[in-house]
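Removed from the display is one protein chain of the complex; every other protein chain stays in position.
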Amino acid sequence: MSTAEQTGCAINLVEPFLRMDRMPHIWCPGCGIGTTVNCFARALLDSRVNMKNLVVVSGIGCTGRVAGYLKVDSFHTTHGRAIPFATGLKLANPKLNVVVYSGDGDLAAIGGNHLIHAARRNVDLKVICVNNLIYGMTGGQSAPTTPGNVITSTSPYGSFDPSFNLAHLMDAAGAVYVARWTVFHVKQLARSMSEAFAKTGFSFIEVISPCPTLYQRRNRMGDGLSALQYYKQASRVKHGAPTGEVGLTKSGEIAVGKFIDRVRPDYLELMRAQMQESLGERYVDTLDLEECQCQEE
Amino acid sequence: MAKGSVTIVVERCKACGFCVEFCPTKVLALSSAFNAKGYHPPQVVAPEKCSGCDLCGMYCPDFAIYGYKTSEKTAAGDGLPPAPKPAKEAANAR
Partner (left out) sequence: MHAEPAGVLTGVHFMDGDHACCEGCLAAGARFSAGYPITPSTEVVERFAARIPTIGGTFIQMEDELAASIAVQGAVWAGAKAFTVTSGPGFSLMMEHIGFAAMTETPCVFIDVQRGGPSTGLPTLPAQGDMMQCRWGSHGDYAIIALCPNSPQECFDLTVKAFNLAEKYRVPVMLMLDEVVGHMTEKVVIPPAEAIALEPRRLTTKPPGEFKPYAADGGMVPEMAHAGEGYNFHVTGLTHDERGYPNMTPKAQGLLVTRLKDKICKNAGQIVEFEAEGCEGAEAVVVSYGITSRVAQRAIDLARQKGLKAGRFRLITAWPFPVKEICRLAGQVKALIVPELNLGQMSLEVERCAAGQCRTVSVPHAGGSVHDPGDILAAIEEAMR
């Protein structure tokens, strides 16, 4: 039960998680990233996440700025490389609860290789991919996720190359939890984040979010609110849908829901099992896997 | 009688309209007032309909509005919130 439901609590639930000395943030009017941060805060509360060993790693881009606004141990790393940095954190100290919070360009274009391999290895990371279908920070260039026939600054006559279906990619690469929501779906998104906190292994939550200043404006699609109205109208909840069928288009249906939720041993479990089998007593096990205190007592 | 109330941090609002649109009971509307940055922040137009669900708080990308449930005892018609707890204390309470 979240403390929003307790009487007499009159603070903004998200504020204890924010570096209030850095407010206001840099995101545009109608940008959805801040909304995802609200959902993240709710998920932290509802899951009773131990804030001491929570670490947030971001890459570069608008969503990459999330790390700087959260009042946790946080790392704003290089473009595309949040995931390998997070991998190093987690393997060196498995007690850390590592979240990667970054954008579609950062994670799936320049960071694509790392995204694939971390999912393949099933490293215990929770990846929140805010997908605004564009490169926002640098001025609105096309991204691998930009749907067809969209005007961007590097596709001024309309994009034409096929766009990535990130849910399908993550499913194929081996992620144990794959979900997609939009920033309209605030309750469901918070719930998905909570579910990811409870999973061990590579979890990937894609959040479709508006970029009003660049994507919406250049395509005469209104503002952030127009985008959320579109998400509301066009979304269909399709839990368990075959991920090959959930690709996105410029103004068509948006399949949302939890597509994949499966159990596979994570990287550290696999490593430990292999070492124990091969080395027996000679293996010096420093992992303390059972003692990962990701939730408060 | 209102079961909830809303606090608006006027100066942080960028008038995106999410809270107005997605409040389930249409408590809010954009005002004609301006904040320092020139935006029209929302105002409460139907306070009696507020349930304190805090959907506005969840939607707001600028952390500029939040809702909360008020207890029966304090809902004596003034709609004022109880004194807020300091943020640090509230965090430790979890």
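So that you can tell them apart, the chains are marked A and B in the order they are listed, and the count of residues begins at 1 in each.
As a working rule, a contact is a pair of C-beta atoms (placed from the backbone, for glycine too) under 8 Å apart; a residue touches a chain by one contact, two chains touch by 3 or more.
Source: prediction; values computed, not measured.
Visitor: Checking the contacts here: which visible chains does the omitted one touch?
Guide: Spelled out, the missing chain touches these shown chains: A.
Visitor: Among A:117, A:232 or A:250, which residue is in contact with the omitted chain in the full complex?
Guide: Of the listed residues, the one touching the omitted chain is A:117.
Visitor: Which of these, A:88, A:139 or A:162, touches the one chain of the complex that we don't see?
Guide: A:88
Visitor: Tell me which residue among A:63, A:77, A:159 or A:243 touches the hidden chain in the full complex.
Guide: A:77
Visitor: Touching the hidden chain in the complete assembly: which of A:53, A:141, A:155 or A:229 does that?
Guide: Residue touching the absent chain, from the options given: A:53.
Visitor: Identify the residues of chain A touching the omitted chain, counting contacts across the whole complex.
Guide: 19, 22, 52-53, 55, 57, 67-68, 71-78, 80-81, 84-93, 95-96, 113-114, 116-117, 271, 275, 279, 282-286
In this text, only the chains that are shown with their structure count from here on.
Visitor: Whole-Å distance, chain A centre to chain B centre, using C-alpha means?
Guide: The computed centroid separation for chain A versus chain B comes out at 27 Å.
Visitor: Where on chain A does chain B make contact in their complex?
Guide: 3-16, 18, 20, 23-25, 27-35, 37-39, 42, 45, 48, 51, 183-184, 186-187, 190, 223-225, 228-229, 296
Visitor: Which stretch or stretches of chain B touch chain A in the complex?
Guide: Of all residues in chain B, those touching chain A are 5, 7, 9, 12, 14-18, 21-22, 39, 52, 54-55, 57-63, 66-71, 74, 81-85, 87-88, 90-91, 93-94.
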